[in-house]
Each structure stands twice: as C-alpha cells, then as structure tokens.
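Yeah, one chain of the complex is gone here, protein chain that is, but the others are all in their spots.
Every chain is named by a letter (A and B) in the order it is written, and numbering of its residues begins at 1.
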Amino acid sequence: MSNWRRHTSLILPVVVVAALVLWPAVTGKAANRESAFTILKAVALASSLNILLGYTGYVSFGHIVFYGFGGYVGFYLLSAQSWSLWPAMAAGGLAAGLLAFLLGKAILRLRGAYFALATIGINEALKAFINNFELFGGPTGMTLNFRVYQAYGGAAKALEMSFILVAALTLVAIVVSHVVRTSKFGLGLQAIRENEDAAEIMGVAAPNAKTWAYVLSAIVPGMVGALFFFKNGNIEPHDAFPLHASIELLVMVMLGGQGTVLGPILGAFAYQGMRGYLVTSDFFKDIQLSVSGVLLLLIVLFIPAGAIGLLRRRITPLRGVLA
Amino acid sequence: MQQLSLLLTSLPDGILLGFVYGLAAMGLTLIWGVMNVINLSHGPIIALGMFGTFFLFIRLGLNPYFGLFVIALLGLLLGILIYAAAVHRVINAPHLSSLLATFSVNMIIIGLGTAIFTTSPYNVDFNMGSFQIGSVTLLGTRLIAALVAILYTGALYLFLYKTRPGKYIRAVANNRAAAELMGIPSTRILALSFGLGTMLAAVSGALIATFFPFNILSGGSYELKSFVIGVLGGLGNPIGALLGGLILGILEGIIPAFMETSWVPAIEFALFVAILLVRPTGLFGAKR
Partner (left out) sequence: MTALLSIQGVSRRFGGLQALTDVTFDLPPNQILGLIGPNGAGKTTLFNAINGVFPPNEGRVMFRGKDITGLPPYEVARLGMARTHQIVQPLNELTVRDNVMVGACFGRHNHGLAEARRVADEVMARVGLAPRADLLAGSLNVAQKKRLELARALAAQPHLLLLDEVLAGLNPTEIAEMVQTVRKIRDQGITILMIEHVMHAVMNLSDFIIVLDFGQVIARGTPKEVAESPKVIEAYFGDPKLAEQLKLSD
C-alpha cells in the first residue's frame, strides 16, 4: 500500500466532521449546533470504543465509565480547584486512561461475555461509589458557578468554544482510530480479535496490546466527558454513568460496522439522526424506543457486519476507501 | 445496641428478599447455562411480571398468588416468542450479537411499556398481615414470596433432574452438538429453556410487586442484581443462584446496620467484579 492510498480512508470521515461543524454556521440555528454537538460527541465516543470492540474484539458494555470518570475528574478540577478548561480536559483524559490501564491489567484476562459483564459491574460500582463520595458531591453531584464562563468571554462564547473543541476531539478520535488500524499495533489487535491464542503463539504480546488498546479507547471519552459537563454546567452520577448510553455506543459501532474507521462514524450519525427524528415525530415519539429496538433487532439479525461491512463484502473495490 | 436492633429488622427482610432475588437470577443463569446468552431483556420481563400482578389483581380482582400461575404461563410463552424472534438466529454468532439482540427486545418492551404505562409508579396494595417471632417482624407478603421462590426452585430442580425435557435441557447445556447427535430436538429445547428463564423472571417480578411500588423501568435494578447473583452462584448454575440470592439478601440486610444504605450497590458491584476475576465459575463452581 503506497502512502497516499493508505490515508484515502481518512478523507470521508474528515469531510463528515467538517460538514457537521459547518452545518450550524450555514443554517444559523443554535438548535442545530446542539444536534451537531450530540452527533460529534457520539462519533468521538463510538470511534474510541471501536478500538477495543472493533479492532480488538472485546465487548465493553460499560465504556461510558470513562466518559463519566473523566467528566467527574475534569469537573472537580474546574469547579473546586478553579483549573481552566484545557488542563481540566487533559486531566479528565489522563484519569480515564489511567483507570483503563489499571482496569485493563485486571479484567482483560476475562474473555467474551465475562469481560462484558465485568465492564457493566465496573460502571455500576463506580457510579455507586461516586454516589457516596462527598468530595464529588455525592448523589446531588456538583454545579459550576456561572462566573467560570466569564474567563471564556461569557456563556455564549463558552458554548461556541465547546462546540469547536468537541469537533477537534472527534477528529482526534478518528485519526487515532485510523492510525491504530493501519499500524502494526493494529494488526496485532486484529489478530487478537480473530484468535487470541493463535496470535500469542505468533508473537503478539496480547496482555500488553489489549491494555494499550483499552487505554487508547478511554482517553478521548474522558476528555469528551470533561468538556461536556463543563458545557452542561453540572454533573450527577446518573448523567455521568448511564449504562444505556454504553449500549447505545455498541449499537452505533455495530450499525455502521465494527472494525472499520468509517463504520462507527456513520453508525453514530445514523443512530443519533434516527433518535432525533423519532423523538420529534408526532407519530413515533411515544414508542420511539420500541422502533429503535425493532430496527436494531433487524440489523443484528440480518446485517451483523453493519452497513460498511455489507458494502465492503459486496463491492470489493470499495475496500480501500471504506477501510 | 442500636445496630443490633437495626440488624434484627433488616436482616430477616434481606433474607426473605434474597430468595426472590435468587428466583429472578435463576431465570438469567438458566438461559446462560443452556445457550451462553446473557439475556438483556431480563429486567423488562421482570417489570412485565410486576404489571401482570397489578392487572390481574387490581383490574380482574384475581388473588396475586393465583395470578402467579397465569403470569408463569404467559412468561413461558413470551420467552418462547422472544427466542424464536430474536435469539434463534444469533445463537451461534459472537456474543455481541446475542447481547444486542436481547437488548433490542429490552428496548422494545421498555418503549411499549413507557407508552402504555408511563413511568409513574404503580402500587399493588396487597396485605397479608405480618408475623411476630420474638422481636422480629416478618411481613406476610415477603414471607410468602420467599416460600414461593423456594417452591419454584424445588420444582425447577425436579423438572431438570427427573423429567425427560429437563434431562434434555441439561444435555443440551452440556454439549449441544452431542445432544443433537443423540436425536434431541435442540431448537425446541433451547426455546423451552429460554421460556423457562423468562417465566422465572416474570414470576419474581410478580412477587416483588406484592410489596414494592414499581414502574416499567423497575426491572433494571433486579436485572443488575441478577448478574451479581448469577456470578456469585456460578453462571449457568440455577440452584447456585438461589444461594447467591440469599447471600445478596443477607448483605443487603447487614450493610445498613453499619453504613449508609447507599453504599449497598457499591459493595455489591465491587464484589461482583472481584468474583468475576477470582472465581469466574462462582463461589460454588458451575455444575454443568
């Protein structure tokens, strides 16, 4: 693969993100910026999860724990220690990465459903712990003093900046996902996904590789968490560690196609778009969850490789572009 | 001293609840044991059981304990339906597929349930009096719920070990391919097992509804408890689930005497992860 062809698969994702960033500016509606923020956030989280799920083959059911933990650490530093946003975000990402490193050493020994269960347990245990942790405000959480936004030129400016930052983080997540996929490290991860024992016999140091994949998949979610709760102005255990959001991330990755760079992006797009439509539609809004459920079931049963997987399999020349 | 009196009220309650938790977990772990599927629609099915009691009792005036038979039957049928519609096609696929398939069933039930029942709390005002043993008071509804749970466990045991379909289920759990070679109709047995698993979940929900208020989302916390219990007792070991439920119930009875009740889930889930790491086959080892 020559160098420029190796990166063609990045073009489409970057175009998608750019379009999302420009959409609110072009239409001039603030509501669109909110929608775009939600989609970008979903893309960042789903692309990060894909490193563990799609490349390495480990099903994390509690991936949102990194978002929540990074969010809490960042928020605490912002509100109680008066840090500014940048270092607080970095600290959130670092904290999430560190948590993943320590957890990874312990739970990545588990395989299949046992790993999935352990990640659920960890999410719930941390949520319950923070619920009792007075430093982080216990069950009521923490609230940001409105004055904090003044340092960024007022609340409106802070919102605008958050939007640019979430787009930047999304790009980072996509580039990391791409770099991992096209690297030797990524080849090792994919070998683990296909057959961990055989991979080890071929020399892939699986315990280490898995741990680093886990860490890489946690850092951006930690930073996104810190940024989101900064923008949100308050943080509570139930907002920070929603188990169903973890599962929604899995759905997004699956929808688009796991193990590809583009898959989680399109999946996040499609899922959030669909939710947005169903929630606002008069006809569906009461049973929107059921409709999503039916669609998910149909996808799982009939196109388990996701949209991108399906296209790649059917149309061979697309493999380079849709990597 | 204050702790002791607290313990005397909370521990018996915890133990009685533990049996019901165990019953719910038995449903989850039976399905896992037979087909290696973690049923993420477990919680909503428990909630459906709760609503079952509500409608049979409040609307139709049926005694909740007679209603259990109706709910058990409906639970069985619902399970077979879920198996046929959502699980059968992904039974040999990677875990992610069956997890997401059962989660989509979860979404469908919760979505319809929210549309029909909203998420405001429901209450089955049902009183069976209480029993006084020394300074310990036992609520009648909880005592009966525990007895029913034990009864169901006994019946399940007899079914699995003494009847032909039960033996088939164990054979399929042990080695599906070999069971098929012996002429056991594995698809029907898998559907039956899934049905039994959801039946147990629905019945446990029906029992819980006799003493706790609930809404369509209430099953979620029992589903999580079922995971914890399932792992405590050994995933795939239905009888171990009853013991696991008892352990959880005792923990929930003891912890409030020493620290804030809000610490209970933190300790439960930490224990859950610890057991997964140290003894993934459960405290009693999986009997397969």
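Definition applied: a residue touches a chain if its C-beta (ideal position, glycine included) is under 8 Å from a C-beta of that chain, and two chains touch if they have at least 3 such contacts.
Quantities reported herein were computed from a predicted structural model and do not represent experimental measurements.
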Touch partners, limited to displayed chains, of the chain removed from view: A
Residue of A:L12, A:A106, A:L187 or A:A245 touching the missing chain in the full complex: A:L187
Candidate in contact with the missing chain, chosen from A:L102, A:L135, A:I164 or A:M202: A:M202
For subunit A, residues in touch with the removed chain: 183-184, 187-188, 190-191, 193-195, 197-206, 259
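We take it that only the chains that are shown with their structure count from here on.
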Distance from subunit B to subunit A - Cα centre to Cα centre, in angstrom: 32
List of subunit A residues in touch with subunit B within their complex: 53, 59, 61, 106-107, 109-110, 112-114, 116-118, 120-122, 124-125, 127-129, 131-132, 139, 247, 250-251, 254, 258, 286-294, 296-297, 300-301, 304
Of subunit B, residues touching subunit A in the complex: 32, 36, 38, 40, 85-86, 89-90, 93, 95-97, 99-101, 103-112, 114-115, 224, 227-228, 231, 260, 262-266, 268-270, 272-273, 276-277, 280
